[in-house]
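All remarks here apply to the structure that follows.
Just one protein chain is left out here, and the rest sit where they should.
Residue numbering begins at 1 within each chain, and the chains themselves are lettered A, B, C, D and E in the order written.
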Amino acid sequence: MEPCPAMIASDPPPPIPLLQAEGLAFARNDEPVFGPLDFTLNPGDVVLVEGDNGSGKTTLLKVLSGLLQPNSGRIRLNGEDLTLARLSHQVALLGHLGGLKLDLTALENLRFAIGVFGLRSGAAPLPALASVGLEGYEDVPVRSLSAGQKKRVALARLLLVPAALWLLDEPYANLDKSGIDLVNRLLDAHARRGGAALVTSHGAYAFTSGTPRRLPLRPTP
Amino acid sequence: MEPCPAMIASDPPPPIPLLQAEGLAFARNDEPVFGPLDFTLNPGDVVLVEGDNGSGKTTLLKVLSGLLQPNSGRIRLNGEDLTLARLSHQVALLGHLGGLKLDLTALENLRFAIGVFGLRSGAAPLPALASVGLEGYEDVPVRSLSAGQKKRVALARLLLVPAALWLLDEPYANLDKSGIDLVNRLLDAHARRGGAALVTSHGAYAFTSGTPRRLPLRPTP
Amino acid sequence: MNTLTLWFHKFGSPPTFHRVTGLLIPWLFAAALLIGLVGLYGGLVLAPADYQQSDAYRIIFIHVPCAWMGLFAYIFMAVNAFIALVWRIKISEILAMASAPVGAWFTAITLATGAIWGKPMWGTWWTWDARLTSELVLLFLFLGVIGLYNAIEDRRQAARAAAFLGLVGIVNVPIVHFSVSWWNTLHQGTTVRLLGPSRIDSSMLWPLLLLALATHIWFFASVFARSRVSLLELEGGKEWARAIALGTEHGHE
Amino acid sequence: MNDFLAMGGYGAYVWSSYAIFALALLIDYITPRLRNRRVIAELRGRMKRQQRRQEKSA
Amino acid sequence: MRYGTTASACAAVIRRDLLLTWRRRGDALNPALFAIMVVVMFPLALGPEPNQLANVSVGIVFVAVLLAGLLALDNLFRGDHEDGTLEQVVLSPHPLSLLLGSKILVHWLSTALPLIVISPALAEMLHLPRSVMPVLIVALILATLLLSLLGAVCVALTIGMRRSGMLLALLVLPLYVPVLIFAAGACNAAQMGLPFLAPLLWLGAALALALVLAPLACAAALRISIT
Partner (left out) sequence: MRYGTTASACAAVIRRDLLLTWRRRGDALNPALFAIMVVVMFPLALGPEPNQLANVSVGIVFVAVLLAGLLALDNLFRGDHEDGTLEQVVLSPHPLSLLLGSKILVHWLSTALPLIVISPALAEMLHLPRSVMPVLIVALILATLLLSLLGAVCVALTIGMRRSGMLLALLVLPLYVPVLIFAAGACNAAQMGLPFLAPLLWLGAALALALVLAPLACAAALRISIT
């Protein structure tokens, strides 16, 4: 926020961090789930949240999206404090629950998401579905898609909404190899576009380009 | 079934196959989901069902467990035809749904499974929970376990019931690395005990000992 | 195989069923319409006014055929449901499910016309006697079958579940029919008999019977029309259905 | 003619019954036809989709 | 290997369902609360005259109890279906009808019994003559047992559906009608000082039949709708 002194001309001004967590901790009934965490996500960052089963990955993403209240610490989005009552267009969450209406078709689900969240410039529902490998499934009710196909519809939603910060909870689960590649490509493109993402995974899959930053969560004691 | 002529003394008599599928095919509203399949599982076999998203893996396991009716072909368990009305103690299914009561504790869930399915000789609930890494979680309601921990409880159930044939749908999903190892160890032990298993997975994880047999499913047209 | 079962098998094969009923349906509807119109002419114009009810009795010409039709539709549905559950014959599943909405319409007409008729005759639209109540229950049974069939995703499973329900509900049919003799009701007792003399003048009887015939023909026409659509839906993956959908084969409306 | 329509004073009852009868049968006649059209359209869509899937996997 | 007897499997089902009821004992009171609510609404809607209320009290109590039982019915298999434990029960090698019979028993104990216990209070609120009470309770016991058994068959059929909620009500109604007529008929007869034994005996006979047939039908229905 402070003006950057132009002493070293070659250095770009430090970007405003997209997401900043300071001393973030969450406890359920006074049992700590994850300890005080400090981390920053700048545009272009993709961070892998690693941890064993039960270490608090899902909980962390819920806190960051505003769906759970942290016990201590603060979360800043683009420099502003996050509260559920004052959300921005910045965050898109992909949870264990797909957030899809099973009785609607893939296309109708995406149209609803656009209506509520807005549309990223240059994106459109049909091409988005094609790019997640669901060409020919546009008019099928989501109910009759397989586990992996449902996940792909949820991924297509991410492509459409203008959110800069993606919070993805186990996006790789239930996907086949081409699906895993797909997630990696999507993350790559998102990062190059100036977005950022926090991804939980059990670390079995690497990202495509370079080694991603990792945010390890210790298992609960 | 026919008596084996004892010409080659070193050959053991051919075992009765645990599971035998002949020309097994399933179609939903006349759209084929998986083609005619022929395969045999002998005691000690572990077979990996491979296929892309939507290729029919989940459907195949449901058919084999008797929960869906095949359109053609037959299934034989220990040489006898499978019908839902006449099930044996032979099959244990681990589906996308865990089959756990969220309001009961891990231990209570296992006790119920034993009551309904019986108990494998030498097995007991507490050691089973310990062996899937849930020591100390015996009395926690399953509701407040994480995604991976729930999966582990479902695995513990497999250890307890006397079924010889395991049908596991994506057992690796949601598990961390130690959990993946755990599944591999359990499968290994089950095979050595003379059991057999059919496992769906996207092929990202190998089994421990040797390369497993693979049963590829082609994607639906 | 004797010729009858052979014929059944042939007619029971989906493409044949679709083709044959496609040819049959227009004729059935035409016959129903023609016979119905003759019956109506006889009932509305030729038949004299009743000495007790004056002209209000003319409601009988639709009320009674439709009431019979509703009961017949239920029996037809239950028989097909039984066949579907025991022998898993696809055509029977479809016929059973197709007869439910038609039966529901006829039952609804019976209730509506009976209520309308009751106003001038009994002074009330509705009472809660055994005949009326059991007829209402019949409508609910039809609606339950339709509702269950539509609420389950997998078509064949839905058909079997709904068939099971329909079969359980068959106990209501004798109650509807015999309610007037088992309990004392406002509704009048049996006046038309197939065996033995009817207690109704022949100038009123023949239009009544003609209309009964017409509604039965209509029933089969409508059931066949519905079955064809369900069959097309169910066999959507098969070659013959695709040919019809693409219009490369005759036989679609 | 008027006498015929009046039905001895019960015209409203008789004719409304016949109207209900005709209306119900009309609806009963139309619904399968509409559904047939919908099913065929759906079937065509399904075939088109399947073709696209096949083209893609080829 | 210890495969276990059918008796022990039924015991396991009963133990588990009782345990679940106990874990959420709050929910077990819900049907009773619902019935109270219906009964409370009537004086508000009808006006509070005791005589008028007494005339309709039997009807209101029965409708309230039946509706409460109906709403509770939906949970009989739904929970088990959603979390996959019903699949486990169906795949069990023991006779499905007996396992389901055990479930129905526990369901009756946990939903209908509280209703029967509070029914005297409900009747009292509506000024039902005290002398009718014993007949009311016997009729309620017979009717709720019958309805649990008959209802279970319908629930088993609706298991494959997305959300059954009220469709279930539609399916169950035709079965409830005769039960309601006989049970309320007995109470009305008692209130008017007429003989009331015959309808109760009819209910008893129907119950004996249902005890044998309903679990079998329920198992058949479940097999249809779960596959």
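Note that in this section a contact is a pair of C-beta atoms (placed from the backbone, for glycine too) under 8 Å apart; a residue touches a chain by one contact, two chains touch by 3 or more.
On a predicted model such as this, the values are computed, not experimentally measured, just so you know.
S.K.: From the list E:38, E:113, E:133 or E:216, pick the residue that touches the absent chain.
M.R.: In the full complex, the listed residue that touches the missing chain is E:38.
S.K.: Out of E:56, E:98 or E:216, which residue would touch the omitted chain in the full complex?
M.R.: Considering the complete complex, E:56 is the one touching the chain left out.
S.K.: Of E:167, E:190, E:203 or E:222, which sits in contact with the chain we cannot see?
M.R.: Of these options, the touching residue for the absent chain is E:167.
S.K.: Would you mind spotting which of C:82, C:126 or C:206 touches the chain that isn't drawn?
M.R.: Of the candidates C:82, C:126 or C:206, C:126 is in touch with the missing chain.
S.K.: For chain C, which residues reach the chain that was dropped from this view?
M.R.: Touching the chain left out of view, chain C contributes residues 124-129, 133, 136, 140, 143, 147, 150-151.
S.K.: Tell me where the left-out chain touches chain E, residue by residue.
M.R.: So the residues of chain E touching the missing chain come out as 24, 26-27, 30-31, 33-34, 37-38, 40-42, 44-47, 52, 55-56, 58-60, 62-63, 66-67, 71, 75, 79, 162-163, 165-167, 169-170, 173, 176-177, 180-181, 184, 188.
S.K.: Tell me which stretches of chain A touch the chain missing from the display.
M.R.: On the side of chain A, residues 65-69, 84-85, 87-89, 91, 93, 95, 97-104, 108, 111-121, 162 touch the unshown chain.
Quick note on the criterion: only the chains that are shown with their structure count from here on.
S.K.: Quick one: chain C and chain E, Cα centre-to-centre, how many Å?
M.R.: It comes to 34 Å between the two C-alpha centres.
S.K.: If a residue has to touch 2 or more other chains to count, which residues of chain D qualify?
M.R.: In chain D, 50, 53 touch at least two other chains.
S.K.: At least two partner chains per residue is the criterion; list those residues in chain E.
M.R.: 162, 227
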